[in-house]
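Missing here: one protein chain of the complex. Every other protein chain is in place.
Lettered A, B, C, D and E in written order, each chain numbered from 1.
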Amino acid sequence: MKLGVFYSELRGNHDVLFRLKAEKLGIFLVSNGIYHAIIKEKGEPSPVLQKQGADYYVLSEDLQTRGFSTDEVDSNVKVVTYSDIADHIMNDYDKLAWL
Amino acid sequence: MKLGVFYSELRGNHDVLFRLKAEKLGIFLVSNGIYHAIIKEKGEPSPVLQKQGADYYVLSEDLQTRGFSTDEVDSNVKVVTYSDIADHIMNDYDKLAWL
Amino acid sequence: MGTLTIGVFSSLIGSMNLDFAVKLSEAAADKGHNVNLWLSGNATILAQKGQKEFLDYSYLIEKIKSLQEKGVQVGACEACSEGRGIHAGDVIEDITFIGMDWYVAKAAKSDRVLHIGVE
Amino acid sequence: MGTLTIGVFSSLIGSMNLDFAVKLSEAAADKGHNVNLWLSGNATILAQKGQKEFLDYSYLIEKIKSLQEKGVQVGACEACSEGRGIHAGDVIEDITFIGMDWYVAKAAKSDRVLHIGVE
Amino acid sequence: MSNKILFVVQRPPYKSENPKLAITHAMSCYTADMHIDEEVEPTLAYVGDGVLNCIKDQKAEEIYGIVSTDQHLKIQLTGDMKILVCKEDMERLGIQEERLVDGRDLGADMDLNVVTFEEILKEMDEGCDHLMFF
Partner (left out) sequence: MSNKILFVVQRPPYKSENPKLAITHAMSCYTADMHIDEEVEPTLAYVGDGVLNCIKDQKAEEIYGIVSTDQHLKIQLTGDMKILVCKEDMERLGIQEERLVDGRDLGADMDLNVVTFEEILKEMDEGCDHLMFF
């Protein structure tokens, strides 16, 4: 499957994410999920970013809402808008999961 | 201070709890906090139970609601009712915090 | 006997924190303590008239009436309610429909304050 | 063009998930996709008439009307609403007040389903 | 043609309404044909901390006056709904199989299916058209 996963929280049990497998996997960081693209806790990137082979996206509008800008985003994460997300989910992923 | 702390979730950032200090500290496990008194994840007791010198309580009604019984509770945790909690907070703790 | 003020910000259905607050209020009132109960945020839904009873959902209106008979004072945040479409005329009788200053004033004069500030 | 069904279970005020669902619905509708939006759980508060606008709180009624003008179908869970005191007469015009089978039927016939099943 | 939806519950019961709404939404698939003239077939899967929903003898009705999650699950088993529970998560949380809801209490022919996460992944991949996570 081509699976698009939405991640909207900073804390919680990331265990299900770590175990997901898909032919194509996209991870959309939205709402308080955007902190994973920005914060380096104790200097380390978020474990949420460690999923091998996944494409990472972060929602620009939600970055800005929380006071962050595009140039602070981890280099593995692509900044997207609502409009981009609409295209990605309609074109690139056949199943979606909001974790 | 004599601090009574309420803990109502299974997951989350336990970091603030770990850093709290008080002359007398009571930790009340209620709602989904009761799992800390029961579940031994990968065989280990919950980190929430590792606070040195704290008195631990778990709400009997919330244990039963989730299908657990008194005799499954960790030996460091005292089983209490709503009525007991009312007495503890009015008699034994001068400040309360729901984490 | 003392005074206990409980503030709760969790929604009526699903989050059991509001059930917790109501049961603890009852336990404290039954022991003769004065109890104030403040509903803010999503908890203001509990102040709305006409909630239908379903076996699946927390149904606390009757409990609130019984608390009031035991002398518990119940306040609901006016702004939090109105943002959700709940206006003064929609609120259950004897619930004080008022600003947050009512709550912090009650809290300031209480022996104990249990503030449940999560969803 | 495809069909997208979004289900959302998060409360109107505070949890930004409902804002997210509304903005994504708008983006997809603007691109010509068919969009269905399902409000369940605490999200049913958005279906209630008479929400007052405050600068502090998400205020989405006008957005819902604008989505409907773009052809987005909006449904609200009847049981979830009634448990919260919101009855058929309280619901904003053109929101379908209906059972959960409406949502799963819409979902089954959609190209994509984004189900936001958290608070 | 049957449409299939997989309902995945990954959070514990009672903290929000949503794990229970997973069950009621799954159940509503049985009447979806009123709207679309096609059948919709639900499967429920419990993974992560969601497996805690499946513990038997929950006393929510006696204590809080609301139908307990295990009662709901039993009713779905009598209606032959396919319900999967992740084996690795039960092991991680130290939950033995005998602690789980037993549909036979209500005369169901089916039990919960304790399966590996790999099998749940297969269900996500090949066994359904859409996913709904709770």
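Convention: contacts are C-beta pairs under 8 Å (C-beta built on N, C-alpha and C of every residue); 3 or more make two chains touch, one makes a residue touch a chain.
What you are looking at is a predicted structure, and each value in this text was computed from that prediction instead of being measured.
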| item | value |
| --- | --- |
| For the chain not depicted, the shown chains it touches | A, B, C, D |
| Positions on chain A contacted by the hidden chain, ascending | 8-11, 31-32, 35, 39-43, 61, 64-68 |
| Missing-chain contacts mapped onto chain B | 1, 3, 13, 15-16, 19-22, 95-99 |
| Residues of chain D in contact with the chain not shown | 11, 13-16, 19, 55-59, 119 |
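To be clear about the criterion, only the chains that are shown with their structure count from here on.
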| item | value |
| --- | --- |
| Labels of chains that are neighbours to chain B and to chain D | A, C, E |
| Copies chain C and chain D touch via same or different residues, half shared test | same |
| Intercentroid distance (Cα basis), chain D paired with chain A, Å | 24 |
| Per-residue multi-chain contacts in chain D, two or more chains | 41-42, 79-80, 113, 115, 117-119 |
| Set of chain E residues in contact with two or more other chains | 14-18, 24, 49, 64, 130-131, 133 |
| Touching pairs among all chains present in the structure | A-B, A-D, A-E, B-C, B-E, C-D, C-E, D-E |
